[in-house]
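Every protein chain except one is present and positioned as in the full complex.
After this line comes subunit A, so read on.
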């Protein structure tokens, strides 16, 4: 995305005061993030689009699984004396084909868009429009896989110098099959485009404790109460708040040696910065540093959330400048 914006910036030049734009529109302004999926319930959900690398890994796993199954079956047929050396290759190819076509379709139907390889890589097929994955979509995207991956794959494996034209065609086909997902914002291959699907990373729901709630360890009975006034909380926005949240969630108790020393130094420096910025006069003793940050986090979050309820979202510490610019 970033380099694309850069490109647009390059061709967006001025000529005699008139702005000339070569592209029809600036993609950075209008297009929503490709990670957003809109379910029928109407609340958009962020589902990160899976990249080409992780999908290739899943694909290789699946190919390996079906290939090994085909080899096993071939050995069984060999013991039953149903094969002869000159038809071995053709029967093997047939078995591989007859195993993998139903495997992909059935696995994605039964496991709701996941094959074994995809389960391993924790990725999943979803419907592009946010509805449920239809049978038609699953069948179509997996049949196109034959034409998109396996056919050019076998062609490349069977390349020979005697037929340069067909070799060139096979290579062009492979290049096209790889280029289409790279050009698509949702990393859709041709089968995905036809079926109206794309592949996402499965998110892991992990609920962390709420930092704004009183911590029995930090809030001892004799701990000093840190009081912040409204004007002291007007400096920061959501970005700084969530950065502080990240720092507070760092597992400081699990740190050892130099890491811990560094962490303490960072915390100390941050507290000094905050104190200077918000004009907090009282010094913070080392023993109370964590309690101070927690108290500041809670107070800042309560303040910002209240502002947000009243319709003023403060994205970051530059919010005041934005308001001035608007005036």
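Everything below uses one rule, namely that a contact is a pair of C-beta atoms (placed from the backbone, for glycine too) under 8 Å apart; a residue touches a chain by one contact, two chains touch by 3 or more; residues count from 1.
Going forward, contacts and distances are computed from a predicted model.
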Name under which UniProt lists the unshown chain, selected from "Membrane protein", "Multicomponent Na+:H+ antiporter subunit C", "NitT/TauT family transport system ATP-binding protein" or "Chemotaxis protein CheA": "Membrane protein"
Residue among A:43, A:230 or A:258 touching the omitted chain: A:43
From A:206, A:230, A:254 or A:281, residue that would touch the chain that is not displayed: A:206
Residue touching the undisplayed chain, where the options are A:82, A:182 or A:227: A:82
In subunit A, positions touching the absent partner: 37, 39-41, 43, 45-47, 82-84, 86-87, 90-91, 93-94, 97, 106, 109-110, 112-113, 124, 126-127, 131-136, 138-140, 143, 146-147, 151, 190, 193-196, 202-208, 210-214, 238, 241-242, 245-246, 249, 298, 301-302, 304-306, 308-309
